[in-house]
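Each remark here refers to the structure printed beneath this line.
With one protein chain withheld, the remaining protein chains of the complex are depicted in position.
Entry: chain A
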Amino acid sequence: MKRSHDSDAWAHRALGGGLPVLLLVLWLAASETGMVAPYLLPHPKDVLATAASYVFGHGGQAGFAGRFVDDFSASIARVMLGFGLAVLVGLPLGILSGRLALVNRLLGTTINALRAVPGISWLPLALVWFGIGLKTTVFLVALAAFFPIYLNAEAGARQVNPTLLRAGAMMGVRRLRGTFAILLPAAMPNIITGLRLGLGISWAYLVLGELTGVPNGLGAMIMDARMLGRIDVIVVGIIFIAVIGRLCDVGLHQALRLAFKSARRLP
């Protein structure tokens, strides 16, 4: 019984890998039959070779050989800094705004107006304010990640069943402890959604920030490749960002589940 349940779970998980495999097969077929010219989309084996050299190669072999570790660590540091800032500001403000009408009034209009501004419009301003490099990228990432984190935390806090808060109050829970013992756990499903969306969009804005002439990072690598006409490197960059983004999402979700009962136990 247990065994079949386990194998079901595995089958379920494997299902998520089906589409990427299908895309890979289609890509392979398109390249092998010559339906798609290599200068539009390189052959998978060329891309694989480029990826291997990008990760394992030594500097000097070719333009992009061995840059991975440097690019990756630069990018992940920027994402974590920006995302961390967004969490630090967005989560408390969102919770407060979901519970206190005054805070909601105070922030709601401004935040919803700013939300309508596409992130890319901030880029020129950010460049003027912060110059090229770390600060601009972190600013863009933090700004972009802030909105989903704030909005979902707000919705979660607002939708908490008031009876749960009353139940806590009658059992002698004061406001501050109630926030951590009842409000946050009850809002956890929304908070998780916000954090995952925020981290996802962090990667998107990371690349935007890194397109502006920073020397390293996955976005910079894609930009360099574009200037050099290295389509294969661009494809490698896209795949790497997709894979790393997905891994970060899984890692974030697992970390939350590990740290919070409510993240483990609520659907």
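Just so we're on the same page, a residue touches a chain if its C-beta (ideal position, glycine included) is under 8 Å from a C-beta of that chain, and two chains touch if they have at least 3 such contacts; residues count from 1.
The criterion applied here is as follows: contacts and distances are computed from a predicted model.
The chain not displayed here is annotated in its UniProt record as "ABC transporter ATP-binding protein", chosen from "Response regulator", "Metallo-beta-lactamase superfamily protein", "Imidazole glycerol phosphate synthase subunit HisH" or "ABC transporter ATP-binding protein". Residue A:Ala167 is the one among A:Ala167, A:Leu228 or A:Ala242 that touches the chain missing from this view. Touch with the chain omitted from the figure is made, among A:Ile111, A:Ile182, A:Met223 or A:Val236, by A:Ile182.
Among A:Lys45, A:Arg105 or A:Arg265, the one in contact with the hidden chain is A:Arg265. Panel shows chain A; residues 161, 163-164, 166-173, 177, 181-182, 185-186, 188, 261-262, 265-266 of it touch the chain omitted from the view.
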